[in-house]
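With one protein chain held back, the other chains of the complex are shown just where they sit.
We just call them A and B in the order they show up, numbering each chain from 1.
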Amino acid sequence: MARQPSPARVLTTTVAAWIVGFLIFFPILWMVLTSFKTELEAFSTPPSFLFFHWTTENYAAVQGRSDYVHHAINSIVIAGGSTLIAMLIAIPAAWSMAFAPSPRTRDILLWMLSTKMMPPVGVLVPIYLIYRNFGLLDSRVGLVAVLCLGNLPIVVWMLFTYFKEIPKDILEAARMDGATIGKELVYVLTPMAVPGIASTLLLNFILAWNEAFWTLNLSTSQAAPLTVFIASYSSPEGLFWAKLSAASTLAIAPILVLGWFSQRQLVRGLTFGAVK
Amino acid sequence: MATEQTRGLGRILIAPAVIALFVWMIVPLVMTIYFSTLDYNLLNPGSESFVGLENYFYFLTDPAFLASLQNTLVLVGSVLAITVVVGTLVALLLDQAVIGRSIVRLMVIAPFFVMPTVSALVWKNLLMHPVSGLFAWIATSLGLRPIDWFAEAPLLAIILIVAWQWLPFATLILLTALQSLDEEQKEAAEMDGARAFSTFFHITLPHLARPITVVILIETIFLLTVFAEIYVTTGGGPGLQTTNIAFLIYSQALIQFDVGTASAGGLVAVVLANIVAFFLVRIVGRNLEA
Partner (left out) sequence: MGRITLEGVRKSFASHLIIQGADLDIEDGSFVVFVGPSGCGKTTLLRLIAGLEDVSDGRILIDGANVVGVPPSKRGLSMVFQSYALYPHMSVRGNIAFGLKMAGLPKSEIDRKVEAAAATLNLTPYLDRKPRELSGGQRQRVAIGRAIVREPKAFLFDEPLSNLDAALRVQMRLEVTRLQRQLATTAVYVTHDQVEAMTMADRIVVLNAGRIEQYGSPLELYERPANVFVAGFIGSPRMNFIGNESAKRYGAATIGVRPEHIKASRDGEGWEGVVTDAEHLGSDTFLHVDIAGIGNLTARSIGEIGLSAGDRAHLLPDPAHIHRFDADGKALHA
């Protein structure tokens, strides 16, 4: 932009943008503030904004609950496990579609994407019954499998777009330089693909962490991740607001941080490239 | 570009993904179709009987279905309207020169990364609670009667929660699209005598037409199956006021244990989603050529 907007203009847009941002962010902010109040203060009216008795007793209480830690570990295992397995299946597939395409590659890719568009509730019944019969209900393995398959299309798609951006003549140069396919993968492709692989990993970990259909329906206590744990606060005892806030803050804080780093990947991953 | 040796290898490498997704799609789908033809209730195991298309008949003529269909359409339509309109405005705002823009972006993006169960409970309790919630306090401070959201306007409450969660998605997509609109087009328009509003109408908005379409299609696919927010706040009620198709099927499957009807319903949901998916895949496919 060759011309700079006037300082008055910058000021108005800045103020407007900050107000809008603050309004949108407010519920999260309010939740974090509440997590530092006592239960009595959390529930009292009029609500106090900044000048209240700040306490970390809620965090202590939440972290002290052994089941909170248990569910947090479940979240990590399930989100991490499903994403890693999805990556293991998807990386070869994306490589194949990006570098050794066949005439049917485009159709296969579109078909894979279409499986993501299937509403989970459409297959709730059979999955539930299969899981029940095989003892997979409330199991970490079961959840990892379902989330892995659910996110697989997005993982494949994102990796495909990142691989496609690697100029193919650099790979051909490696081949001319005497590299076998294996060496080409290790010495040239992977180093160039690492940023793309990391971004894909990040975004899909977040999506798996937040998944709230299969986790709610296929687990109750043993394998339940944090999504389910928080849901258990929905019973009408309103006296647990501060603790709910603390538990929620703990549950979402890491994801908010990771989410900040993965904005661009969000666009790429969830729009399937329909928007540049 | 691929030579014979790379192509053969390519086929092997893609197999696991294709097989996994194929099984994931076909097996449950076939089972759903099968179950939908049975009168099968988990509470009476062993008494299944073949009833053909009766389940579809019952499901589609059930007043609960019509109510849930209406709720679904209202929910999806409202969230789309809110997220697209507000999203466009916020994107336009963030496209300007703003001090501390990256922090504002963080604030605007944040809701998308919050777990649905957390969002729902925070909104229901901390904000919308008719006695101790923040909205109630704001209302009484202004001399208005506080609204008991989940009793008086439950669907609206759900709409607000879901719209809040999806606003960042629309904003981010539209902002990305705005930033890809090259300056020179706008400068050319200015040379041609267009002022701010005309430029927006004749250049920016058409450029946004495609991304808005994509946002609408993608959001629709995911909004058709809103579940967690309803599960955690209203359980579909009061009555059927916040039951959408997804929740209806869920309640038939895992509350009433009526597998047959739930399967029929599930298939209906799949058909609805497929219609939208058809258009989305076409757009993505066109982009793949480019």
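Throughout what follows, contacts are C-beta pairs under 8 Å (C-beta built on N, C-alpha and C of every residue); 3 or more make two chains touch, one makes a residue touch a chain.
Remember, predicted model here, so these are calculated numbers, not experimental data.
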Please identify which residue in A:Leu11, A:Val69, A:Leu88 or A:Ile170 touches the non-displayed chain.
A:Ile170
Out of A:Ile76, A:Ala179 or A:Leu258, which residue would touch the omitted chain in the full complex?
A:Ala179
Residues in subunit A touching the chain absent from view:
167, 169-170, 172-180, 183, 187-188, 191-192
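The criterion applied here is as follows: only the chains that are shown with their structure count from here on.
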Chain-centre distance (mean CA atoms) for subunit A and subunit B, in whole Å, is 16
Counting only contacts in the complex, subunit B reaches subunit A at residues 1-2, 5-7, 9-11, 13-14, 16-18, 20-21, 24-25, 27-29, 31-32, 35, 90, 93-94, 96-101, 103-127, 129, 131-132, 134, 136-137, 141, 164, 167-169, 172-173, 176-177, 180, 183, 210-211, 214, 218, 221, 224-225, 227-228, 231-233, 245-246, 249-250, 253-254, 259, 262-263, 266-267, 269-270, 272-274, 276-277, 280-281, 283-285, 287-288
So, in the complex, the side of subunit A touching subunit B is made of residues 1, 4-5, 9-10, 13-14, 16-18, 20-22, 24-25, 27-28, 30-31, 34, 43-47, 89-90, 92-93, 95-97, 99-102, 106, 108-115, 117-130, 149, 152-153, 156, 168, 181, 206, 209-210, 212-213, 216-217, 226-228, 230-231, 233-234, 238, 241, 244-245, 248, 251-252, 255-256, 258-260, 263, 266-267, 270-276
